[in-house]
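Step one of this worksheet: look at the structure below.
A single protein chain has been omitted; all remaining protein chains appear in their positions.
Chain naming follows the written order as A, B and C, and within any one chain the residues start at number 1.
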């Protein structure tokens, strides 16, 4: 896939508007692309991603589906295998349980099982994260399930810029790509060029340079990590924050190079800590940079419980800058 | 739950016979227990777990279901919430995608979401692993999905003794417990006492002591690891093999104590290495025993592809003693 | 199955309880006092009330994301409900569940559910217990027209018919799944047409008519208790508020005309008029019912507001038993 980083212009968009612009760009560029999902057409998605697209591209390309997640993903798999480029919407990532078979056993494996004779250019947009009291079944971050499945790619944009660029990359990719969005970020603003640009899948970005400590993170936790880095700075620790952007493939190089410079690292994600991607990343860091490490690789993630409803409880559940700082201070002894 | 380790008698059973005996013991002890799943009654399961149980306990307690995994797990959830103690059979673990919502959003979370007013004494028996050319959709080891879900317990017995003891423990537990079995192990023999005994959930066992190196593993890979340990012994490395038996809860203590003694560790599982439980375990080891480690914690798992059908390819895919030894020699420089 | 006057009064009371609770909840939500999502039941009261009046505390129900009405009709208590949807420690779920997971295991209300279509398989499990224990209890599963397209509902219906379980499936067809009209989510008009494909009776009833619901549900529940197996009962109804909250996302997916037409068939107005006409309750008595419920709702709100937020130290409680 061609990479086409353009100069950012001084135009600001929200995360949700960037998603909208990305999907519009894809539908414009790719005559075989279409969007299908629950309430994506008439309502433009409950998150507003697709507002105006039904009007612009018509009901043949922006399609409301029944509440049938397995059917929807199956439709995407079958359409992709026969020449279209579906954008499939799974409203909340929590609903993946309803279509995990189509994801795991069909989408991820068809190409391999068929000896390379098929390919599936599917983009799946879905929503993760807690923070607005949607309780245990509408707040999860289950990316670890997807990253464990050979055949899938997984990206998790933290900014409007990356949301747009990664969605466009995903839909130009000839493999299934999950774009896992974040609900607390929908209103966040950032620079977004007007043209159709890509953010390459599999490339992390250093969003804050630093020499003493590396935080590896992704999605909304990038911003909490940057905040934490500012706080740590006042304690004399200069933290490098690596935004992975893609979890599968994982940009191990950028992470390892950073840790080799800083000698201490922490992985931060919103998902439940136990069994989350932090384990994989921490394991890789110590495998590949063992001799450079002056301290264990720490991990910050959600505690081992479902997401509670009550706002204060929920706040005490979700990782944030304070918790990152606290954990870092213990780790770094500052 | 009462622990009741009994003296092993000199009676040998196969893994599948141990499973059968365990379920028989549970149905005998617990009048509210029943077994439901596809072909569990008339056929006694395609793996033979339940042979004879329909005849012994009747069609009200050993129940063939339609091919409806979501319905079957839902039946288990609803029955457990209203006072029964279901044993639910999911024929192949690969089919969990069909019922992942019931597992994730109902079974694992009901108690928490309801503020502790419900409890779900469900035991799920399911089958993992490759090795008999069942190809990509009948050979997976997806325990990582389950271990990431607060509210579930997960055990993976390596021996007939543990299979029986863990199934009995699982069905006495008042929480949902997944007993993930292994298809290559069905015919393996081992000592199994006749009486109803338990193997405590959450307790690892050291199956081979050693001073120079720790392998942390579970399920069938325990045996490959022990084989590898023998080979390493001839190279002067005495390997301690820790059979986790339970993955959730994880017996961190036994692992950490071992590593503190041996200073070098490797995690071995059959699941895909990337995103597998090895990441979590390796991350914990370096978090909790960093200063004791003389080398990075290594991991052996399946490579990043679906399971191939062709026997030789499949053999080159599955971790085994040779691969463990090779990886260990690199790690330990022997 | 003609309802007695007492039963009629009971249904009326249950409907009013739902209506006033939901209206107040809607206001509180708009006032920013309720976190998260709130799916209100206003307009559909005849369904919950007409069904639930047949059930004892030992009978079980599974509910939906739109669960308050079901819980109230089943006997739920306002103060614990408000406390829950406010996220307080005295709520039904100690504040951990909220509106979408509100539940009362004591009275067989196996939970509102944030997953569309998740209830029916669980209800099959409850019905299985009833049969296994020969308890004579029945399980009732509510689900929407939108939910009817989930595979889980299909699997549950088939299993229920296969095992002849004591269960009733109630499809609350309010014409929409979120913002998608029925005609855009299925090519059929009557969800009850699916019953035959499982080997169970399918019945369509006017869900705005509490007596009609009462009678049809009574038949189905009797059948279930008698060991004759499940029924699929479709109640045609309408929600007067938006999908979420009162005004929702402000989308124009349904017309004012359509809403007005249905509001003319307000199940409570209709039912109350009949009761008064038939001298079963006087206008006065009806007003007393409303006033009493109103007072109880206000007391519930006060209770809930006084209830503390859960202690963060309780975060990890109740993950396991």
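Throughout what follows, contacts are C-beta pairs under 8 Å (C-beta built on N, C-alpha and C of every residue); 3 or more make two chains touch, one makes a residue touch a chain.
Not measured: the values here are computed from a predicted model.
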{"item": "Neighbouring shown chains of the undisplayed chain, as defined at the top", "value": "A, B, C"}
{"item": "Hidden-chain contact residue, picked from the options A:48, A:74, A:200 or A:303", "value": "A:74"}
{"item": "Identified contact with the non-displayed chain, of B:21, B:70 or B:243", "value": "B:70"}
{"item": "Touching the absent chain when the full complex is considered, from B:132, B:235 or B:334", "value": "B:132"}
{"item": "Residue in contact with the excluded chain [from C:65, C:154 or C:290]", "value": "C:154"}
{"item": "Identified contact with the non-displayed chain, of B:129, B:193 or B:308", "value": "B:308"}
{"item": "Residue ranges of chain A at the interface with the undisplayed chain", "value": "32, 34, 60, 65-66, 68, 70-71, 73-84, 86, 101-102, 105-106, 110-119, 150-151, 153, 174-175"}
{"item": "Contacts of chain C with the absent chain, listed as residue ranges", "value": "149-155, 158, 161-162, 164, 184-188, 193-200, 229"}
{"item": "Residues from chain B at the interface with the omitted partner, ascending", "value": "38-39, 42-43, 46, 64-71, 94-95, 97-98, 132-138, 303-306, 308-313, 316-317"}
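Definition applied: only the chains that are shown with their structure count from here on.
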{"item": "Length of the line joining the C-alpha centres of chain B and chain C, rounded to whole Å", "value": "40"}
{"item": "Computed distance of Cα centres, chain B from chain A, in Å", "value": "31"}
{"item": "Where chain A and chain C are represented by their mean Cα positions, the distance between them in whole Å", "value": "36"}
{"item": "Overlap residues in chain A, where contacts from two or more other chains coincide", "value": "94-95, 97-98, 135-137, 304-306, 308-309"}
{"item": "Multi-partner residues of chain C (each touching 2 or more other chains)", "value": "93, 95-97, 101, 113-115, 151-152, 319"}
